[in-house]
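One structure coming up, written as structure tokens, with questions to follow.
For this view, one protein chain was removed and the others were kept in their places.
Labels A and B are assigned to the chains in the order they are written; within every chain, residues are numbered from 1.
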Amino acid sequence: MGKKLLLEHINVPGIETLEVYRQKGGYASVEKALKTMTPNDVVEEVKKSGLRGRGGAGFPTGMKWSFLFKPEGVERYLVCNADESEPGTFKDRFLMEHIPHSLIEGMITSSFALGAKTSYIYIRGEYFYVARILEKAIDEAYAAGLLGKNILGTDFSHDCYVQVGGGAYICGEETALLESLEGKRGNPRIKPPFPAIAGLYGCPTVVNNVETIATVCPIINMGGEEYAKIGIGRSTGTKLISASGHINKPGVYEIELGLPVEEFIYSEEYCGGIINGNKLKAVVAGGSSVPVLPAHLILKTEKGEPRLMSYESLSEGGFVSGSLIGSGGFIVYDETTSIVKNLYTFARFYHHESCGQCSPCREGTGWMEKILHRIVEGHGKPSDIDLLWDIQRKIEGNTICPLGDAAAWPVAAAIRHFRAEFEEYINHPEKIKDVKHYYSVNAISA
Amino acid sequence: MSKEIKFNEETLALIHKIMARYPEGKHKSALLPILHIAQAEFDGWLSPATMDYVASILKIQSIEVYEVASFYSMYNLKPVGKCLLEVCRTSSCWVRGAEDVVKHLEKRLGIKEGETTADGMFTIKTVECLGSCGSAPMLQCGASYHENLTLEKVDTLIEGYRTEGKRKSYTDLDYKNTL
Partner (left out) sequence: MKVTIDGQTIEVPEGTTILQAARMIVDNKEYAGDNIAPPTMCYYSKLKTSGGYCRSCLVKVNKGSEKDPRPMPKLVASCRTTVMDGMEVMNTTSPEVIEVRKGVVEFLLINHPLDCPICDQAGECHLQDLSYEHGLAKTRYDFKRRTFNLIDIGPYIKLHMTRCIMCFRCIKVADQLTDNRHQGMLFRGDVSEISTYISKAIDNDFSGNMIDVCPVGALTDRTWRFKSRVWFTKPMDAHRNCTKCAGKAHVWFKGDDILRVTGRKNKWREVEDWICNECRFEKKYVTDWVIEGPTHIDRHSVISANHYENLTSLKLDIAKQQKKLNKK
């Protein structure tokens, strides 16, 4: 069994309640930080831990915290990004639903480190029921003196609120999230200024992912150096992976970073292998935005070394033969999958979710979807593949926020690794006409 | 059907509690949560009159409400059935049969995606990833996530909703309905 830090007590009955959570050692990091450490000590421990943002970008959390601007007399905010919307990702929902106090505890400890008197958890609107679970947990924490005035009898006072969104993937981008939290359209802001200088209501703000904030608790409890011993190289600690697609055991798994991808897919402890004993075709390893990799490149790197579940190993080879760990949304496709049709669902997604502010993304995402739709329907033109390639290239890097890149990368990777399949769709539409390319719903669940 | 667009005292108290979460002068932040409440209270959609009313509560221009309500996918700007069946169709759900779920619903309810049944009970809507990829295929109705769907489960679900006959909202308290 791999090391478990976040999900250690997942199977303990009643772990969603404050009582059981505290029996299992919950809120120790709040006790330790508020009573025995200075805010700066907490930041230092997080820096030492090597923790990298778990939302997708992988930026070192301690460094992000140390960038926070701290002028006298100006409010600072911690905002939790619980707008989990990246296709293939559902780990934050799992954590908040089952162990809500791990997030609340992390919010308090992190807010103490940052000197934030108020924090907000911005959760996607579709997770309304999870927002209720969090609100209940917050009420319990207030009642126990863990939130509100003079927490645990110390000088530190803190309020934490939950805010529900309205349904928009783009609000996972931190400045769009802040706009939305201010009651506006979720349009990403033009940077600079970065939130660390001018974020929520123009005040210095740190925005962190749910898992990142929850991970602060074990880091403070065990110490940053101890935490850094877990994992591999600069990929320290454990990570929640959302596994879905054609595997026997979809779900959320906590893995120690550095686990071989092959073991993750095939071992009984994790995904339990491919359904029906089928062959693996491809994997999207870190949520829909990251490049899809064919079986031979996800199991082994181009150099022939085993591919590991870590920031470095998954990106080994750049985009030519590698990918990214992203948000940890691990989608597995077996030999029956149509990469082209699957890409079409991604293109449709990004088109639907583009905010419309800047021209390359607003116009380009819709154009790519239309072309892919034509190809999937059997009306593709031979020039469409090169056209798709050119459109994605003109979106990538040229937009206000990373949604443009996120929409471009999957298209580029699918063409890079599965060009022949596109050609098949275009040159022999009759062959794919009646093929479903997906499992009938009862075929798996039965 | 059309009742006066006005929150009752209890709802107003809740709204003022929500507004108090934000600093002085930043009460516009409460717009998204209030729109959810308004949608649940006034027949499951946001009419211009409802949006104007929300604007008056927050003392902002109506256009600021229209801009926000039309940006986010969960706010309905047209009437919908009592049960809005939102079927996820992005990758993980697609590879596990989301299209079958939609086709089955269409056949069973005699309507197409985007339409509402004549009795005003059901609307089918296809949506993008709802973060339930590990329990695909799935659909959301109100606050409830219905996961690991089979066609039989879909049938049971429809029957259950029809018998109950109630409008389902995101703000419903019976937070999770596991089949």
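Here is the rule we go by: a contact is a pair of C-beta atoms (placed from the backbone, for glycine too) under 8 Å apart; a residue touches a chain by one contact, two chains touch by 3 or more.
As the structure is a computational prediction, the values presented were derived from the model and not from experiment.
Student: Have a look at A:Arg22, A:His352 or A:His437 and name the one touching the chain we're not showing.
Tutor: Checking the options A:Arg22, A:His352 or A:His437, the one contacting the hidden chain is A:His352.
Student: Hey, which of A:Val74, A:Val320 or A:Leu387 is the one touching the hidden chain?
Tutor: The single option touching the absent chain is A:Leu387.
Student: Thinking of the whole complex, not just what is shown, which of A:Lys4, A:Arg362, A:Arg416 or A:His437 touches the missing chain?
Tutor: Hidden-chain contact among the options goes to A:Arg362.
Student: So that we can see where the missing chain sits, which residues of subunit B does it touch?
Tutor: Residues of subunit B in contact with the hidden chain: 48, 61-64, 66-67, 70-71.
Student: Taking the full complex into account, what residues of subunit A touch the chain not shown?
Tutor: On the side of subunit A, residues 168, 185, 190, 351-360, 362-367, 370, 387, 394, 397-400 touch the unshown chain.
To be clear about the criterion, only the chains that are shown with their structure count from here on.
Student: Roughly how many whole angstrom separate the Cα centroids of subunit A and subunit B?
Tutor: That gives a centre separation of 24 Å.
Student: Could you please specify the touching residues of subunit A with respect to subunit B in the complex?
Tutor: These residues of subunit A touch subunit B: 75, 84-90, 92-93, 118, 120, 124-129, 132-133, 161, 163-169, 180-186, 201, 242-246, 250-252, 284, 288, 329, 331, 333, 337, 341-342, 345-346, 348-349, 352-353, 355, 436, 438-446.
Student: Quick one: in the complex, what on subunit B touches subunit A?
Tutor: Residues of subunit B touching subunit A: 21, 23, 26, 28-33, 35-36, 58, 64, 67-69, 71-75, 89-92, 94-101, 128-137, 140, 143-145, 148-152, 170-171, 173, 175-176.
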